[in-house]
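Of the protein chains in this complex, one is absent; all others appear in place.
== chain A ==
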Amino acid sequence: MRITRTPRATRYTAVAGVLLAAAALLPACGTGPGASSGDGKSLRVQIPTGPMASAMQQVGKDFEKANPGTKVTFEGVDSNSSRGPNVALLSSTATPDIGYLQRSTGVWSALLKNHQLTQIDDVWTAAGLASKYSKSQTAYYTTDGHHYGVLYEELLIAPVYYNKAAFAKAGIPDPADHQIASVADFEAMVGRLKTAGYQGFGVGGSSPYDLGHTLDALLPTAVTPEQYAAMLTNFKPGSPTDVKYTDPGFVKVLQTIQDWQRKGIYQKGMLGMDTTQAQALFTSGKLAMLQGGNYSYADLKAAKPSFDMGWFLLPSLTPGRKTPFNAFNGDTLVIPAKAANPALAKKFLQFFMTDKYQVSVVAGGGSLPVFTSIRPSSLSNLGDLVQQQFELSQSVGLVNIWDSTVPSTLGQAFAVPVLQKLAAGKLSPQQAAQQFQTALESLQSGKVSGASD
């Protein structure tokens, strides 16, 4: 039977078609260029969840007091979201006025490439940031001569915390200058600790970053500074290809990580334990040493362990060289292009990026201030061990952390599963090195997206 379309049915179909088309267009409208349509008085600020969040409330109150009639609200974003899904929010018309991201992730490069970040050269000038940051930090936050974000804290990666009572029981003196002379010395320390009834070196092997931090800590001690600098940048298409991940220095790092698993240097079940579980094992007194960061000290103290803690850096893989600190310079506040109140957001950033809040909020939360003018000795609220780390970082030097500087297709997200397979004995160091080299070549060739600016 032939079905005849009536005028009414046609009308319904047409209406449904228009509705569908409108509905299909709506999401697209959400990603189009927006206008600052805010009231100029209410400010939404996105901040990472963590110890600094409560301190930021005070900054909000101070800002409201200094700018009568304004209202600041804070919105938390967790670590996982900030590394990826947050890009959708920050590029939408529902974006907060100030967004949080990690400069090292694809979120930054995607927003920048698509012109979704507000240029804030005026904030930099007003707050004098170029003269307050180190040269490398300023360079890292300068794109084509302009600035699109502010770095507000620095993290020190991979100091190893240790149980002083366990060291005393095993007859191991506190490491001089927080350094261990050699890998052999470190392995011997673990042997004595195990004899004394403790598990050795704790790493959250199943977490998405901790095993990568071991690589980060060892890598600058295994290659020359020039090679290390090349490794931080040679993923960009057209970069020189003379420094390879199959070179002996990188392979030596991989070999060491595998050896430590084979020799039982790590805690039992390291590959199935995340950072929180490893921390719990440490604070319970069963684990003698724990890889952490300046940011983990507050959590460790909050667990009220029954012993005093000390800290040191992992041994250098090149005899005679001291192990430098790894620094993460990625915690960034930006003003998304579609922010409702960009002018107020700029005012807030300028208000926040001062010595006062670097001390009371950043240092108060256990992180390190980023202004070179702030001396470690002037910080009474940093926590004793973190203050020592801050001081030592200024003498032994800082290098940018490798796995958070290169794109995730080569860095953290790629590296940790490879390191897990390496530690599990499923890959030889040479095979793992080849996988890193292949990932590098894919980025260099432009076949894989992810090579950030």
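We take it that a residue touches a chain if its C-beta (ideal position, glycine included) is under 8 Å from a C-beta of that chain, and two chains touch if they have at least 3 such contacts; residues count from 1.
Rule of thumb we're sticking to: contacts and distances are computed from a predicted model.
Peer 1: Which one, "Alpha/beta hydrolase fold domain-containing protein", "Sugar ABC transporter permease", "Cytochrome c biogenesis protein" or "Peroxiredoxin", is the UniProt name for the chain you do not see?
Peer 2: Spelling it out: the chain absent from the display is recorded in UniProt as "Sugar ABC transporter permease".
Peer 1: Kindly state which of the options A:G38, A:G84, A:P305 or A:G397 is in contact with the chain not pictured.
Peer 2: Only one listed residue reaches the unshown chain, and that is A:G84.
Peer 1: Using the touch definition up top, pick the residue from A:S182, A:Q277, A:T318 or A:Q388 that touches the left-out chain.
Peer 2: Answering carefully, the residue with contact to the hidden chain is A:Q277.
Peer 1: Of the residues listed, A:G197, A:P319 or A:P417, which one is in contact with the missing chain?
Peer 2: Once the missing chain is taken into account, the touching residue is A:P417.
Peer 1: So which bits of chain A touch the chain we can't see?
Peer 2: Contact residues on chain A toward the absent chain are 3-4, 6, 8-9, 12, 16, 19-20, 23-24, 31, 83-85, 87-88, 91, 105-107, 109-111, 113-114, 116, 205-208, 268-274, 277, 280-281, 284, 286, 407-409, 413-414, 416-418, 420-421, 423-424, 426, 448-450.
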